[in-house]
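All protein chains but one are shown in place.
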Amino acid sequence: MIGFIFKRFIQSFIVMFLVALLAFTMFNFLGDPVNQMVGIDTTAADREALRDRLGLNDPLLVQFGRFVSNAVQFEFGQSYQHKRAVSGLILDRLPATLELSMIAAIFTLVVGVPMGVYTGLHRDSLLSKIFMTISLVGVSLPTFLIGILLIFVFSVQLQWLPSFGRGEVIDFGFWSTGLLTATGWKAIIMPAVTLGLFQMTLIMRLVRSEMLEVLRSDYIKFARARGLASRAINFGHALKNTLVPVITIAGLQLGSLIAFAIITETVFQWPGMGLLFLQAIQVVDIPIMAAYLMLIAFFFVMINMIVDLLYYVVDPRLRVDATS
Amino acid sequence: MTLLKIDDLKVEFPGRHDTFVAVENIQLELEPGQIYGLVGESGAGKSTIGNAVIDLLEPPGRVAAGHIALDGTAIENLPYEKMRSIRGRRIGMIFQDPLTSLNPLYTVEYQLVETIQTHLKLSEVEAAARAIELLDQVGIPEPEVRVKHYPHQFSGGMRQRVVIALALCGEPELIIADEPTTALDVSIQAQILDLIRSLCKQRQVGMVIITHDMGVIADITDNVAVMYHGKIVEKGPTAKILSTPEHPYTKSLISAVPRADLRLNRFPMVDYIEGPEPTRSSFDVSTHWLGKARDFSASDGGALVRVESLSIKFVTQRSILPSRNKLFTAVDNVSFEIRDGETFGLVGESGSGKSTIARSIAGLYRPASGSIHFAGGNLTAIKDEKQLRPYRQQMQMIFQDPFSSLNSRMRVLDIVAEPIRFHKLASSRAEVVEIVEDLLEHVGLGRAAAKRFPHEFSGGQRQRISIARALATRPRFLICDEPTSALDVSIQAQILNLLKDLQDELGLTMLFISHDLPVIRQMCDRVAVMRHGKICEIAETEQLFEEPGHEYTRHLLDLMPKLENLSREGLDVADEDAARQSQ
Partner (left out) sequence: MSISTTARAVDLLQRAANSDLYYSFRSSKMVMVAALVSFIMIVGAAFSPILAPHNTLDLASISLIDSLTPPVWMEDGDSRFLLGTDDQGRDMLSAIMHGARVSLFVGFASVIFAMVLGVSLGLISGYAGGFLDSFIMRAAEIQLSFPAILIALLIDGIFRGALDPKTHDELAVYVMILAIGLSFWVQYARTVRSSTLVEKSKEYVEAARVTGLPPFLIVFRHILPNVTGPLLVIATINLALAIITEATLSFLGVGVPPTEPSLGTLIRVGNDFLFSGEWWITIFPGIALAVLVLAVNLLGDWLRDALNPKLR
């Protein structure tokens, strides 16, 4: 068990290291940071002085070391565009993105898993066919199009829900939340559904196909031959075996919600870090890109670790040695 | 009262073009405490009957006609919940593969208690005690400890015992066992059969045992029904059917079972099943292409193959440092030689290392130490692939699984031609085609087979294609790795006959690997018995069977199904002559 966690830890470390290397490379080889920070009329000597001050003339290894140690403290320097510390910019935007992702994730699981189980068990029923059709539409409609259609119907035509922003936000200093006000909830409904719909259909289809796969297995046939009740077979035996692969994929999918938020935030002008990142790409604001990348990688690594531990809890084949 | 009565049963599977009738006109009667065998080759419909009785036919299969009565009450086409209360409670079932029959995520205790409580009104504590009792009855040592374990912590044989315990949870009157020992090794097989027999007699449970194995039938059944193409062709008391079969199918099925007690020259009378044995023309090496450029002289002291202190290891757990890899020794310091022109047998249970040796001679595995000499050259010393080619050309292999040993995306022509083209044994395209078609004719497939794809052939025919491919390099040494263990017994007899004929005509040397002692007796001149990667004993075949020297050999011989009471009356006079000659 400890060996397993240790191994995962090392792997996560390597992933973070590689992402840091990528971010550092972007910093160094894409555009000249000095050009971004000074005006056109700055003299060559001034530029050189700035280069020296920023440490851009140090050996690459030293620069990389400094980059990593700064990154660990979540320090990525000044944004070229906003002329503000990147860490502050991102921390301001983080709560909006995390809240949106959490609500979307809950929506995804609470709706997707039961639908998947239902369609797996009653594959030929009318409701299953309706679910499957909905899911196909959900997979086929790009996220941004769903957002636009929702806005068109609920904001432009019906004028029920706001088309942009977070509504009224309560600020705690370190965290700002829209979940304590009615306008905040009204504002989050459409973005969360938009963000979650694609993942929900994926989860539903995954649960369904895993369920079908498990229901065909020998041990399910043997359970039937022993006369166990359908409930015990479907929910005790089949569903639990379905969980093993579902946990992995669901974990990854939920992680990608944070990244997919880029699109949703653009459509709904949601003031999260995805929007910040997108604007940074358009003007090649490298510090923000690098910081966002590192942060997302960190979230993914954490989610992956949690998923692996869950896996471990569910599957005794990993937990208990074969001794016979 | 009769425990199980099947009357005029018909099961069909409606398809998109037509309806497939799986079994028809089935009549069976089983008394409590009796074991009824259903025997037949694959596709004969024996499992369908078992599934129909317990109402677990794969959709869209259905009982189209007839009756199934348990203790006098009809149980066919019952509503789902009614049937469910019978399953496990009155009819238990045991499946073939113990590795996949148990839910891997639950402990054995959970699965047992769940099943017990479904059928018997017992409290949690009583059910748990009952679970331990059941494990004890099926012969699992330390049941109090083992009951807490997960399925993957049990070996194959032990898992099958757990499966049997699960089938016994509801104290059923009838148990259906579908190939309960096929996935197990011979020695484990014998133990499980003993267990099944004693449970039946003690508890007065009736049992239907479904198998393709005449040995199992002879071993434990009271009555037997022989199935062929969905129909019962003959049934009656086992002893009577085996000693005086009446139907020609039963006769040919019995005569195709390799004998352990006597060596025959050829398998007689195996014609009934796939039509007559295909006609093939024999080779004349002096004029045939296969005889060309044949230099079989270079051998070292009569030995074509010499294996010296061969060891082969596999990495089971990779570590960062190669020196800390965990290794499994599959073959441990083995030496033997194969004489020019003989058939050398390797016999042993699964995991004994016999296939590993064959594959390392063929160059598929690299030995950890030791050497392999072939036709005067030390193969282990040659590192350059190009220098190995002349040796590879003289050595070919026939594999176990006829369905995976042929590339399904290539035509038979290209499959057989590939070695000819690669070793540049023919000068023109037309010549290649001519050689391939000729080879196909010689293995009994006919020239037209070249244009077709492997999936158009049956298992036995595919094995013939494999043999043609092996012959295409003009080899002098043929490695046969369980060449018939995936085939039905009647097809096995035909393939073994073909191999014998080819060896006689072409003067081939063979390494023949099998887990089946009777097959070894029919095929081999000398035999090595293997266990845990080591050779226990090497002896002349007849001597090995008559006076085994090693204790393990005696153990294996004891485990062989006793088929002395099988009828050999069907043997033709000519075959008896042949038998006499070979002794």
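Read from first to last, the chains carry the letters A and B; within each, the first residue is number 1.
One rule holds for everything that comes next: contacts are C-beta pairs under 8 Å (C-beta built on N, C-alpha and C of every residue); 3 or more make two chains touch, one makes a residue touch a chain.
This is a predicted model, so every value here is computed, not measured.
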Omitted chain - touching chains that are shown: A, B
Residue of B:Leu105, B:Leu406, B:Leu471 or B:Leu496 touching the missing chain in the full complex: B:Leu406
Residue among B:Leu56, B:Ala368 or B:Leu388 that touches the chain left out of view: B:Leu388
Option from A:Val111, A:Leu212, A:Ala229 or A:Leu309 whose C-beta touches the chain left out: A:Leu212
Candidates B:Arg469, B:His515 or B:Arg531 - the one touching the absent chain: B:Arg469
Residues in chain B touching the chain absent from view: 16, 359, 362-364, 385, 388-389, 392-393, 395-397, 399-401, 404-410, 418-419, 422-423, 466, 469, 473
Hidden partner interface residues of chain A, rising order: 15, 18, 26, 29-31, 136-137, 139-145, 148-149, 151-152, 156, 163, 209, 212, 216, 252, 255-256, 259-260, 262-263, 266, 277-278, 281-282, 284, 286, 289, 293, 296-297, 300-301, 304
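Note that only the chains that are shown with their structure count from here on.
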Complex contact set, residues of chain A against chain B: 217-219, 221-230, 232, 236-237, 240-241, 244, 314-317, 320-324
Residues of chain B touching chain A in the complex: 54, 56, 84-89, 92-93, 95, 97, 100-107, 114-115, 118-119, 149-150, 152-155, 158, 163, 166-167, 169-170
